[in-house]
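Yeah, one chain of the complex is gone here, protein chain that is, but the others are all in their spots.
Presenting subunit A:
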């Protein structure tokens, strides 16, 4: 039964890994992998010498880190607030609405955001104008762009993220709350001394797993929202690989950057899984 899956995985996942060889070659498509000239670490040195490489690397880490922190606390706070809601109908409606953006693609989200955040016609700037605040060119201003990326990413994913926390809160033993009530604890004290300590393991788990994503700043999102005017702060490793690889046709260089990213990610993810295993007894399967 494993055979079909195994074959496809070998072909489409392990096959490309052989193609990594072109990171060490002066790859020319017509000559193929076997016929192209061998250049060793040349591409890596070249990429290292480019001034934009450091910028791209820094952007990636900065954006990804902000997303990891924001993506941890926004759902946590929302889940704690949702947990205090007594009216079932209200709770369900809020949940339904905030989960939804997760299921829309970044193409759709970008389409909406491009319209809504537009400096001339967008409703957000119309609102800012009405409040008497100067309009902001959210997607075209390099200073704003990383924050827009983080903000819109949180907006899209925080609702779905609450599911894990809500499940963890549900898993807390109700007897603890009963005991606390007898001891005279109010809701705030209960949250502080029972709910939050109760979900600390899951927070630790998600944070350690998040570490593995420090180089994944979100290709889909950045690719659909960025423009040349925000490359200085918004260009990330994945979009960079795409542009120099498929855009400029520098296959060897692009593969080298991609390989660099994959290797560092592999190390980070392995470390984070190991930490998660040690700290939270988390196993993948």
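Rule of thumb we're sticking to: a residue touches a chain if its C-beta (ideal position, glycine included) is under 8 Å from a C-beta of that chain, and two chains touch if they have at least 3 such contacts; residues count from 1.
Heads up, the rule we're going with is that contacts and distances are computed from a predicted model.
Think of the chain that is not pictured: of "Carbohydrate ABC transporter permease", "Glycolate oxidase iron-sulfur subunit", "Extracellular solute-binding protein" or "Copper resistance protein B", UniProt labels it "Carbohydrate ABC transporter permease".
Listed by residue number, the positions of subunit A touching the unshown chain are 1-2, 4-6, 8-9, 11-20, 22, 78, 81-82, 84-85, 90, 93-94, 96-101, 103-105, 107-108, 110-116, 121, 123, 126, 155, 159, 163-164, 167-168, 171, 186-188, 219-220, 223-224, 238, 241-242, 245-246, 251, 254-255, 258-259, 261-263, 265-266, 269-270, 283-285.
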